[in-house]
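Take this structure, written in structure tokens, and hold onto it; I'll ask about it next.
Removed: one protein chain of the complex. Kept in place: all other protein chains.
Per-chain numbering from 1; labels A, B and C assigned in written order.
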Amino acid sequence: MSDPYQHEINVTWGDCDPAKIAYTARLPYFALDAINGWWEAHLDGDGWFQLELDRNVGTPFVRMEMDFRSPVTPRHKLICETFPVKLGTKSITFAVRGYQDGTLCFDGLFTCVFTIADQFKSQVVPDDLRRIVEPRIRAA
Amino acid sequence: MSDPYQHEINVTWGDCDPAKIAYTARLPYFALDAINGWWEAHLDGDGWFQLELDRNVGTPFVRMEMDFRSPVTPRHKLICETFPVKLGTKSITFAVRGYQDGTLCFDGLFTCVFTIADQFKSQVVPDDLRRIVEPRIRAA
Amino acid sequence: MSDPYQHEINVTWGDCDPAKIAYTARLPYFALDAINGWWEAHLDGDGWFQLELDRNVGTPFVRMEMDFRSPVTPRHKLICETFPVKLGTKSITFAVRGYQDGTLCFDGLFTCVFTIADQFKSQVVPDDLRRIVEPRIRAA
Partner (left out) sequence: MSDPYQHEINVTWGDCDPAKIAYTARLPYFALDAINGWWEAHLDGDGWFQLELDRNVGTPFVRMEMDFRSPVTPRHKLICETFPVKLGTKSITFAVRGYQDGTLCFDGLFTCVFTIADQFKSQVVPDDLRRIVEPRIRAA
């Protein structure tokens, strides 16, 4: 696996609006796909679905911010460099940087809190997840 | 029309994820729908589609930030209070605040630049749009 | 309420692809929104979300077919005429006809089965739903 994790997205016709670029509201979708992909890559294939249903851990988002720097198109794969930048007692912040053909298209920060999924109640970061996240934290 | 403009969204089953709340990536979609609705409400029904195709004015996004404060569900209409907070020489910033049953679910700021659509080149805010936006600016 | 039920959709920029018409895969979304709207209109606001969570009734789809007859654009509201055409022992079929400015854009048939939601097991149509559906059946 590359370090940091790179999530590849095949942008297509259906992602684009009449300006012939990916519709803005698709870009948070792509970024979230990349964050889910980060979990899958580091938890033996388990993403949010398995975290919630099998491990009873939810990670709802409390904040996102994104800067859109260059249009995203179907001309190149979208490579989303994704890594944690901060792990709090009960929260995690990811950075996602989307590149096409070496050009930065967008970057963003996304903060989630950890919950006991079936109670929708916040919890401290579970130890096994902390052990996975901590060594992979980088500066944003 | 209410002031500020209120955009109503019917959140449904298909917007929700297995946590039984609207999937996070749907919320920027809703906010963008509300901003498009603001234009429609103030330009005799013209939204981004008509701005781009009929008036040759594009308004691509350069930044968004959103705080997610309470889950969005199909139990109540989602009311998106939407208004401009800043008009620059070539850019506009909108605030969107999503409420359900009186509770603030999310709020965000969204900045767009004005372009000559068929040249994908930035331009100063067209005068007719400036006249519409300026009196409706409010503090975020 | 009009008879048959008419579900109005505001098609926008974000629904369109570079051909400047609504992306084909958006049209089944619109049709499903209309069917959910039919339930809401006839069950005091309850759509699939409330059917599943409050009444423990699921209605998963087993078949859809759609003919696309004319492009859908943001130029006009999309009016989806929606009505049941058949009620079986355990299933229901809806017709949805999408019109813009009087032109038929698409029509389709959609069949769902009734389930006990928390068991994901088929069931006969619940009596209260049968009483609502039967008088509203029309020929496709």
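One rule holds in what follows: contacts are C-beta pairs under 8 Å (C-beta built on N, C-alpha and C of every residue); 3 or more make two chains touch, one makes a residue touch a chain.
Remember, it's a predicted structure, so these values are computed and weren't measured experimentally.
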| item | value |
| --- | --- |
| Residues from chain A at the interface with the omitted partner, ascending | 10, 12-14, 16, 20, 29, 32-33, 36-37, 40, 47-50, 52-53, 73-75 |
| Interface with the undisplayed chain - residues on chain C | 18-19, 21, 24-25, 28-29, 32, 49, 52-53, 58, 60-69, 71, 117, 120 |
| Absent-chain interface as seen on chain B, which is shown | 13-14, 16-18, 20, 23-25 |
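One rule holds for everything that comes next: only the chains that are shown with their structure count from here on.
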| item | value |
| --- | --- |
| Distance-maximising chain from chain B - centres being C-alpha averages | C |
| Distance from chain C to chain A - Cα centre to Cα centre, in angstrom | 33 |
| Distance from chain B to chain A - Cα centre to Cα centre, in angstrom | 23 |
| Contacts with 2+ other chains: residues of chain A | 18-19, 24-25 |
